[in-house]
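The complex appears here minus one protein chain, its other protein chains still in place.
Chain nomenclature is as follows: A and B, assigned in order of appearance, with residue numbering initiated at 1 for each chain independently.
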Amino acid sequence: MKDEVTREERVTNLKGLGSSRKRVEDARFTQGKGHYVDDINLPGMLTGDFVRSPYAHARVKSINIDAAMALDGVVAVLTAKDLEPLSLHWMPTLAGDKQMVLADGKVLFQGQEVAFVVAKDRYIAADAVDLVEVEYEELPVIVDPFKSLQSDVVLREDLDPTAPGAHGPRKHHNHIFTWEAGDEEGTNAVIDDADVVATEEMYYHRTHPCPLEPCGSVASMDKVNGKLTLYGTFQAPHVVRTVASLLSGIEEHNIRVVSPDIGGGFGNKVGVYPGYVCSIVASIVTGVPVKWVEDRMENLMSTAFARDYWMKGKISATKEGKITGLHCHVTADHGAFDACADPTKFPAGFMSICTGSYDIPIAYLGVDGVYTNKAPGGVSYRCSFRVTEAVYFIERMIEVLAIELNMDAAELRRINFIKKEQFPYDSALGWEYDSGDYHTAWDKALKAVDYEGLRKEQAERVAAFKRGETRTIMGIGLSFFTEIVGAGPVKNCDILGMGMFDSCEIRIHPTGSAIARLGTISQGQGHATTFAQILASEIGIPADSITIEEGDTDTAPYGLGTYGSRSTPVAGAATAMAGRKIRAKAQMIAAYLLEVHDDDVEFDVDRFVIKGAPERFKTMGEIAYAAYNQAIPGLEPGLEAVSYYDPPNMTYPFGAYVCVMDIDVDTGVPKINRFYALDDCGTRINPMVIEGQIHGGLTEALAVALGQEIAYDDMGNCKTATLMDFFLPTAWEVPNFETDFTVTPSPHHPIGAKGVGESPHVGGVPCFSNAVQDAFRPFGNRHTNMPHDHWRIWKTANDLGMHD
Amino acid sequence: MTNQIVKMTVNGEKKEILAEPRELLIYVLREKLGLTGAHVGCETSHCGACTVEINGKSVKSCTMFAVQAEGTEITTIEGLGSPDNLHVLQENFKEHHGLQCGYCTPGMITRAHRLLQENPNPTEEDVRFGISGNICRCTGYQNIVKSILSAAAELNAAKEAAQ
Partner (left out) sequence: MITSAFEYHRPSNLAGALTVLEEHGDDARVIAGGHSLIPMMKLRMADVPHLVDLQDIADLKGITVEVGTVTIGAMTTQHDLINNKALLAAAPIIHEAALQIADPQVRYMGTIGGNVANGDPGNDMPGLMQCLDATFTLVGPDGTRSVKAREFYEAAYMTEREDGEILTQISFSVTNSGFAYEKQKRKIGDYATAACAVLITKEDGKVTSASVAMTNLSDVPVLSEAAGAALVGTSCDAIAMKAAVAAALQDIDPTEDNRGPVEFKIHVAGIIISRAIARAWSRA
């Protein structure tokens, strides 16, 4: 048979790696045919709604449900007392602590769940919530972690103050853990002897991932066959199934967890929330499906926050600017319960990536976790575990050191970067960076923005300001980040004991199309599009002929889910590896069909050809058909494979960002004039999707850096519980972003990909912040805390005497 | 409280539903008419995920009671385009990666539809200002703006060709 199609066309037709393939998800979403949790309506379904605490710290003296129960249409009102016989009034957290499902004797943060009303519809439920009478006795409120560690007030009366916690000894009744990495003594010695030392304290404020879709679940207990189905906003559905089984005692095979379409996650949907547990209990109690969907205020006040790290740094260097040591201490405000979502052995996540992109010979990190009267959480908001905090810390320390050295911050970075030939690089805090070429990326970025020209312009603007000709100043924000993503190797990464592998199962259909199922779950990342591309390149079946399914634990193989940019590094690797198993079997089938030895055929785009005689081949379509209709000696029929991939290492994406900003000194209003983002995420699967991820992550970074905050008053009232005050930028506040890239593949990943979704957030926050701070550097600024909203920027100017 | 019959024309079809006065239009559309395209995102009229078109206005349907919509003509995302014949905006959102998680998309496209009715030749600034009542958490807007501008150009080209 003569081939009418060129090889190049065959490659194009696959829409495999490197193709800006249009997303297969979009047909549904653009027509309003997405299927999110609140779109689920099951026959007889009831609605659950919470009575929540108005106080941040109070004793619950009594709960009277009589009036609520008397309301027509109210089916049940659950309190801790009702859950206690089932041992469900408390639940374990991902961080080895436990959390109240419903208030057990006291409340510890404003918005805490006190009672769960189950009613015929949302209207009756809301009315009933108002009718539940709760008597509180207010207790002293602690919102400051430093005060918490000095206070006689015991927040967690359920814990033995002298017994160790999940991560070792506790120093105080409000202390959770101390976690350390590196060599403190050695680091201190280096810093004490150094030519130059810069110290700084910085607060990375509390914020919230705030996906547009809030959290929710629908539980349906089928008492006839004993099966529980749980639909919900779960970034890790398989883990939810295991947790649900352990909590409820229902055998795991009798639980089906489904993550339908998820309207954004950004880390908010990793944890297990009281609402999920209550919907399950309510369905078991009532025997009918129960839906719980939180509203925006509940989302912002009670589900997982991010950040809230008080960081203290010391960095030392030679006179020439070569960094010699780094010391970091963090006081971490974890709120009322330690519900951080981190791998078990890492209570401060991967904060120990805080040596950044620099060759720092010795370093130390210590983190103290503390309880306060704030909402629990501590999730990775669009980042791998605490990596945004780490990168912000080092990128600010670099800037402060540059001030100390009176040196250009770009140059300081350049002379300290880990060199290309040093990879794989062992960091002082114990990570093995897989690959990188930082100097090339940095030079490309600085050249693209004409960095020297920008500095000249800035100097002219400073002079003009000082002459009184302008009231705006110019900031050049720099950041260079290295992420650590793709958790992670089972040897040191687990969540609730489950190793952080991921999985892919592939079935090739007789007519040459395929379905692949993964243990991850897309929340907008476009997995149905991009994983099919990985597979297309591996097995030679066009991406358009491959269905990707995720999120149904009855059908998908076990995986740890999607967060921390782990889907591509881990499940993407599993996909490639499963594809290679398919290809190995296909090779045997092809050889049989071509009547040659296995070793005499080789894979070529979408077929196996005879080596040296490419005109003789079998396409993957032909091979698939043969797998099902032809007895092949020594081979089982069918063409399927499964891979559980335990990554040998994390991946280390990196990037170089530059932001150019104007600041109105009198009003504190910033204006972003330019943002350039160079990302290196290794092998690029779908450039269009990568670019989209970068735009989105930078926008979330802008929000966090310039105003997005969960703030409390001294009474523990959340001051930012609606979108009036919680800053989500609109199209009007967001600039256009310039994107660029270099490609440094990961040496250990099957296709060399590293993951990208979170890089722009991780690198973006310090870049925006550095732009603000750089604008004030010529006027004496050293460091000011985020968020740089109008008044804080104004205050910086004011403190520097720029309004005099 | 007294339930009321509410008559509306939704996506060209006459509908009659029974609603308590406090039922918000978004819930009636989603739960009584099965039109789940528009979503609830913030409930305080900031996010625009619930945007539908009512009598030629873009309206946040979480901030309107269904009874207020008595007698109106409503277009939701389900009324724009069909599986075999996507609306130009739907096509362009797909083409230019103007969406990710899809949650804001129905409201965003419905809003963009009205914007282009009123301003068929928008500048980038017009588009950014015109969709500033719709929050997207995923895309950073850049590709949404691109999608809308491209749709406008396509609609105008089609109009010219028809003349």
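Here, a contact is a pair of C-beta atoms (placed from the backbone, for glycine too) under 8 Å apart; a residue touches a chain by one contact, two chains touch by 3 or more.
Since this is a predicted model, take the numbers as computed values, not measurements.
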item: Residue touching the undisplayed chain, where the options are A:104, A:411, A:552 or A:733; value: A:733
item: Contact residue for the chain not shown (choose from A:146, A:628 or A:791); value: A:791
item: Residues from subunit B at the interface with the omitted partner, ascending; value: 1-2, 4, 20-22, 43-46, 48, 51, 57-60, 63-65, 67-68, 70, 111, 115, 129-134
item: Where the missing chain touches subunit A, by residue; value: 122-123, 125-127, 130, 295, 297, 666-669, 707, 711, 719-720, 723-725, 727, 729-730, 732-733, 789-791, 794-795, 798, 803
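What we mean here is this: only the chains that are shown with their structure count from here on.
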item: Complex contact set, residues of subunit B against subunit A; value: 20, 22-23, 27, 30-31, 35-44, 46-47, 49, 76-78, 81-83, 86, 89-90, 93-95, 97, 99-106, 109, 127-129, 131-145
item: Footprint of subunit B on subunit A - complex, ascending; value: 22-23, 25-36, 38-39, 41, 122-123, 210-214, 261-264, 266, 295-297, 523-526, 688-689, 691-693, 695-700, 722-724, 728, 730-732, 734, 736-737
